[in-house]
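The block underneath contains the structure these notes are about, expressed in structure tokens.
The complex appears here minus one protein chain, its other protein chains still in place.
Chain naming follows the written order as A and B, and within any one chain the residues start at number 1.
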Amino acid sequence: MATVNNDIKTYKGFRAITLLCLLVLYAPLVIVTIYSFNASASITNWEGLSFRWYADVFTGPESDKFKVAAFNSFTIAIMAATASTTIATLAATAMVRGGKFKLRTVSFGLISLPLMVPEIVTAVATLIFFNSIGFTRGYLTILVAHIAFCIPFAYLPISARMQGIEDSFEQAAMDLYATKRQAFTKVLMPLMAPGIISGFLLAFIVSLDDFIITNFVKGAGVETLPTAIFGSVKQGIKPNIMAISTMLLSFSIVMVTISYFVSKSDNTK
Amino acid sequence: MKTMLKTTAAALALTVGATAAAAEEKVVLYHWFEYMPQELLDKFTAETGIKVTMDTFDSNEAMLASLKAGAIGTYDLSVPGDYMVAILKNQGMLDTIADGELKNKANISDQWLDVDFDPGRMHSIPYQWGSTSFSVNRDDYQGDIQSTDILFNPPEELKGRINVLDSQADVLAMASLHLGIPQCTNDREQLKALNALVQGAKENWTSFNSDTAKEVLVSGDVSAGMIWNGFSAKARAEGANVEYAYPEQGMLVWMDNIVLLKDAPNRENALKFLDFMLEPENVAALTNWTQYSAGVDGVSDHLDEALRTSPENNPPAGVSTAFIQVCDEQTQAVYDTIWTNLKK
Partner (left out) sequence: MAAGAASGGSATTDTYKEARNWLLLPSWAVLGIFVLAPVCMMLVYSFLTKEFRGGVIWEPSLAAYDQFFFDRGLFGDEPAKIEWTYITIFWRSIWQAGAATLLSLVIGFPTAYFIATRPERVRPFWVFLITIPYWVNLLIRTVSMKFLLRDQGPLNDFLIGTGLIDSPIHIVNTNFAVQLGLFYSYLPFMVLPIYAAVERYNFSLSEAAADLYAPKWVTLRRIVLPAIKPGVIAGCILVFVPSMGSFLAPDLLGGAKNFMIGSLIEEQFKGNAGNWPFGAAASMILLTMVLIILLIFARQQSKAENGGS
């Protein structure tokens, strides 16, 4: 492929469109980042550089609300990502290393169900479900809903990684009298690490960012960061929200960078 | 399966929420957005040691929907408008406040004690009252604004520059005032006229928004907007040259009330909060912040001078007013159809 003349590959204008695309993607975020450092309380006038809105996030009148929301968001995201990654790893092992079986397609359909159903439908269905079994909405309802819809996001990178690992490593271990359990935990799992980490991070971020489903299943006074932010931005975006957004953006960039380097080390095979 | 799920859930909740629920004294309030100064909540916490957790909604109907969808039993208090108090009561969602449970009950103004949505104040206390009309940016339009024509038959300058509240009850009640027909009418011709009016007016409206009703006026995104009087005063304080209108056809008045919800998880703390919100000093602090009016005696001494004389709080004599009425199921179905038609 590398021998193909570059002139044949490239098309005039595609670079310009790509740059336009990046401009469109980044312009709103850059603007929000810039205005988060605005000294003015007004979102429309620029009155000099200041960190007051960052201080406001931690000490201002709404700080308690956002601290609690951040705590809820991160604990839910960690637990949901851990649970869904575990479930997805087990499922991937069955799907990739379990031979051919009748329910394989059905299982795959079930696992990818949260990806196929529009989010608003999942949200409504979950609300109806909790309501009909008389389950009081709160922290726990958010957590179980997140575990469920994070499973496919954890599953995809994990199963992709597993398909890329040749079976011969485990076979070799078992030839040397390792039990299946040992082959799984001592051989397959370490090789799987990059895939599991990507799956975990993906599930973590998806849970951290979810608004629609959380908004439907959350209970009284239990806010996550997105629902707390929504409560504020509906009345117009305020500088403290811009500061929170910028911090979340930085956090996401760090996470994605980590997963980027993890997947780069994915050249072991 | 139901019991098994619940038991499992309870066990999980114990392990998961153990740290969060460490016997902290709290009260959970389901409130309108931007309607409660944080300082007042902090004061309550300082006096009683009870923390206030607050969730917000943006319309009476949204609050009802959420309570119906399983949130009842998780909140202690809510702040419905007058007609919504009646609806919540009919739905059996309110707890009764027994005689003597509120030591400050006597502070309620006589005018607001025997209200028809809650005779004798068995379930609620006054929060704030005010009016709903519309405001016009005087830089953009200098003509006469004392008519609901501004919303429903706007002058050329305002066409496409109007925001209305995203609330079926408010919009259709205001439209009824414009037509001079009774609210919740079951007269077919009148209902058809109501439908035709809002359908025709929609092309002149740029957005349906309650949350940003103030913000769009301040930022200049619209030149006129349906709004509550205190919100309009705040918009003016934030630098918008807006005038609150007192239309000749009449305007809507309302009273928001704090109600004690059924199955309140922190009932005792909720009662303390109600007593706190009946102290004239606290109500005055609230009123100075919201720029509406209080329903409690002894407040006026603590009010800001600016608020006492503000044009938003001093309607000219002779403005007719109406509370929003609760429609029966049949008329409500027609209202729902009109609303869906409007937004399709």
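Definition applied: a contact is a pair of C-beta atoms (placed from the backbone, for glycine too) under 8 Å apart; a residue touches a chain by one contact, two chains touch by 3 or more.
Computed from a predicted structure; not experimentally measured.
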Worksheet entry | Residues belonging to chain B that touch the chain removed from view | 59, 61-62, 64-66, 68-69, 87, 91, 163, 166-169, 188, 191-192, 195, 202, 205-209, 219-221, 329, 332-334, 336-341, 343-344
Worksheet, complete the sentence: Touching the unshown chain, chain A contributes residues 1, 4-6, 8-11, 13-15, 17-18, 20-22, 24-29, 31-32, 35, 43-44, 86-88, 90-91, 93-101, 103-105, 107-122, 124-129, 132, 144-145, 147-149, 151, 156, 159, 163-164, 167, 170-171, 180, 183-184, 205, 209, 211-212, 216, 225-226, 229-230, 233, 237, 241, 245, 248-249, 252-253, 255-257, 260, 263-264
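Methods note: only the chains that are shown with their structure count from here on.
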Discussion item. Roughly how far is chain A from chain B, centre to centre by C-alpha average, rounded to an integer in Å?
Written reply: 37
Item to complete: Quick one: which bits of chain B touch chain A in the complex? Just the residue numbers, please.
Response: 1-2, 5-6, 9, 12-13, 16-17, 20, 28, 30, 33-34, 38-39, 53-56, 58, 69-71, 73-75, 211-212, 214-215, 219
Worksheet entry | Residue ranges of chain A touching chain B (in the complex, touch as defined) | 44, 61-62, 65, 79, 127, 130-131, 133-140, 143, 219-221, 223, 231, 234-236
